[in-house]
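Right, I'll just put the structure down here and ask away after.
For this view, one protein chain was removed and the others were kept in their places.
Our next item is chain A:
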Amino acid sequence: MSSPLEIPEDGWWDRNINRRESIWLGLSGIWSLIIFAWMSAFTRIGEQNPIGVTYQVSAREYQEKMQSYKEAASERGDALVPPDTDVFIAAFRFSWDGTPVVLEAGTEYDFHLSSYDVQHGFSIRPEHALSKQMNFQVLPGYEWILPMTFDEPGVYHVICNEYCGNGHRTMHGTIEVVDER
């Protein structure tokens, strides 16, 4: 009787292990190694990695950056067209500063993400394929530079998915991706 409520008999460490349990241990161990190796390798070979440079920045500094970015940007309708491949976006209750913005498909942009006040969530998807979505945390005090290249033209919607107050659900922005000329 080997009960989990009783003190195990002497020599329990040296008892044999059932053959099938040993096989399972092997399978589980190998699987753990595979998923580790894949995740690590994907940072080198993969196209989708949440990796970018982060700088500390105060809300005021970031507001100034946003100001000079907007001055350099041109406008199309009510949307900004960035002067080069840097795109600045700032979250604040309850809006995305820097949107709407018009970008070109196939161009690699450096997205600069930060917040003026509290934490927000940058959740983005094209309106023609909702299942294609990704999500990033936006922190006040930090500027995250995340390169992105959109393959397909279309309107991409940004929703805040980190609770930031009662108006949280209204926090919505758009990114229009157009064909490159």
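In the analysis below, a residue touches a chain if its C-beta (ideal position, glycine included) is under 8 Å from a C-beta of that chain, and two chains touch if they have at least 3 such contacts; residues count from 1.
Quick note on the criterion: contacts and distances are computed from a predicted model.
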| item | value |
| --- | --- |
| Chain not present in the shown complex, as UniProt names it (candidates "Thiolase domain-containing protein", "Putative KaiC associated regulatory domain protein", "glycine dehydrogenase (aminomethyl-transferring)" or "Cytochrome C oxidase subunit I") | "Cytochrome C oxidase subunit I" |
| Residues from chain A at the interface with the omitted partner, ascending | 1-8, 12-13, 15-18, 20-21, 23-25, 27-29, 31-33, 35-36, 39-40, 42-43, 46-52, 54, 113, 117-119, 121, 123, 125, 127, 130-144, 146-152, 157, 159-166, 168-170, 172, 174 |
